[in-house]
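Just one protein chain is left out here, and the rest sit where they should.
Residue numbering begins at 1 within each chain, and the chains themselves are lettered A and B in the order written.
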Amino acid sequence: MIALLLRDLRLALRAGGGFGLGLAFFLILTVLVPFSVGPQSALLASIAPGVLWLGALLACLLSLDRLLALDYEDGTLDVLATAPLPLEAALAVKAIAHWITTGLPLVIAAPFLGVLLNLPPQGFGWLVLSLLLGTPALSMIGTFGAALTVGIKRGGLLLSLLVLPLYVPTLIFGAEAARRGAIGMELETPLLMLSGISLGSIALLPFAAAAALRMTIR
Amino acid sequence: MSLWEYANPVKFLALSARVQPVAWAAALTGIVVGLGWGFFGTPDDFRQGSTVKIIYIHVPAAWIAINAWIMMLIASLIWLVRRHHVSALAARAAAPVGLVMTVIGLLTGAIWGQPMWGTWWAWDPRLTSFLILFLFYLGYIALWEAIEDPDTAADLTSVLCLVGSVFALMSRYAVLFWSQGLHQGASLSLDKEENISDVFWIPLVISIAGFTLLFIALVLYRTGTEISLRRARALAVRLDKEL
Partner (left out) sequence: MLRLKNIAVARGGVPVLSGVSFALEAGQALILRGPNGSGKTTLLRTIAGLQPALSGEMEGAEDRVAYSGHADGLKAMLSVAENLKFWAAVYGQHDIEGALEAYALAPLSDRLAGTLSAGQKRRAGLARLMVTGRPIWILDEPTVSLDAATVGLFADAVRAHLGGGGIALLATHIDLGLEAQVLDVAPLRAMPADLHGASDEAFL
């Protein structure tokens, strides 16, 4: 399992691995927001948590179609499916690798982009915390979506269509927690719900994803 | 004689051929009577005037939109557990019907909402939930269309339906939480059943029954079509011909 994790991380960091692409997308999206809604700092401050959450979600989505498709094309998935490592574990590891290379950099970058959007000072900690708790769910749900669409040619758009509705609860609770944090409201409930979604996804979705992948390989 | 015998396509088609005429006739009767009574046989609401009468389309459509998904969920489970083709094809057949009913529910809601609330759309929890349901239908249908092998398609859409149902339910609670959080004490309640009087209630129930029968008839008909297509494919593959 460690070997698979290290391999995926190494691949992401090598040239052409796509590391940093999501991060750059996140940056550009955030920069474009004031151009589209206007530079009033009060307006930006009020939409900042939501915009940053949406940006992180879309940046996460961007790299999903490479998550399994490359391994499918070069035959790696066939070999993994016959290897001693359970496919469920392999997919969970791949989701973790996706989170480390995509989700974690977004979490770290979010406060800097928060400055661009006039995020109120008390909101930074909560924004980072909500992203830290929510992005693992995004990676795991995305892995499930990738497993559903891996055998489909040009499945990238379909993947977005399938995954985005599944992202709704995570987005609602995550952005709500960040928003409440920014205006100093009580935010225990959304944070707990967000953690629940992440933990539940990590616990159960590897099984659904592995089932889907076996159906595709067959 | 077990119910599962009708999981055989041939037996299903035979049963469907006998049930369908009855279902179509009953559906037509229910809808004509329910809508006719509702539109012309009930008094105008003292507050809402005649606009309230759209309820006889709106509520049945919304009812079918939700129950079609539940039916697809059950059919998907049956396919995954017992591998009955008719079940998977029935789920496939029901999805576009559910999608159309969701759209009808949303459109009639907008038409009703405009004079009542002064807006075509509000991010009310119930409206939002239906919009999310609409997205789930879209994804489900798109996945069916995208996969060539029919068994793989049935497998993967079933898994999506299962996982999607869990997430749809979570979205429902998330939306309730979120919308309360946005506008405190929402004044726009769509829950008309609580304060509706018998005069409106009886034609509404008839209309719902009519829509339900229409759904059953449509699904039977469409499942029959899917079975024929699948049979044509099974024969074509064995004759080494492209369909």
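By definition in this document, a contact is a pair of C-beta atoms (placed from the backbone, for glycine too) under 8 Å apart; a residue touches a chain by one contact, two chains touch by 3 or more.
In this text the structure is predicted, and so the values were computed from the model without any measurement.
**Student:** Quick one: which shown chains sit in contact with the chain that's not drawn?
**Tutor:** Even though it is not drawn, that chain still touches A, B.
**Student:** Which of these, A:61, A:80 or A:205, touches the one chain of the complex that we don't see?
**Tutor:** Only one of A:61, A:80 or A:205 touches the chain omitted from view, namely A:80.
**Student:** Which chain B residues would touch the chain omitted from the figure, given the whole complex?
**Tutor:** 8-9, 83, 85, 149-151, 227, 230-231, 233-235, 237-239
**Student:** Take the complete complex as the reference. Which residues in chain A touch the chain that isn't displayed?
**Tutor:** 2-4, 7, 10-11, 14-17, 73-76, 78-85, 217-218
Heads up, the rule we're going with is that only the chains that are shown with their structure count from here on.
**Student:** Hey, which residues of chain A end up touching chain B in the complex?
**Tutor:** 141, 144, 148-149, 151-152, 155, 158, 161-162, 164-166, 168-169, 172-173, 176, 180, 189-190, 193, 197, 205, 208, 211-212, 215-216, 218
**Student:** In the complex, go through chain B and note every residue touching chain A.
**Tutor:** It comes out as residues 132, 135-136, 138-139, 142-143, 146-147, 152, 155-156, 159-160, 162-164, 167-168, 170-171, 173-175, 177-178, 181.
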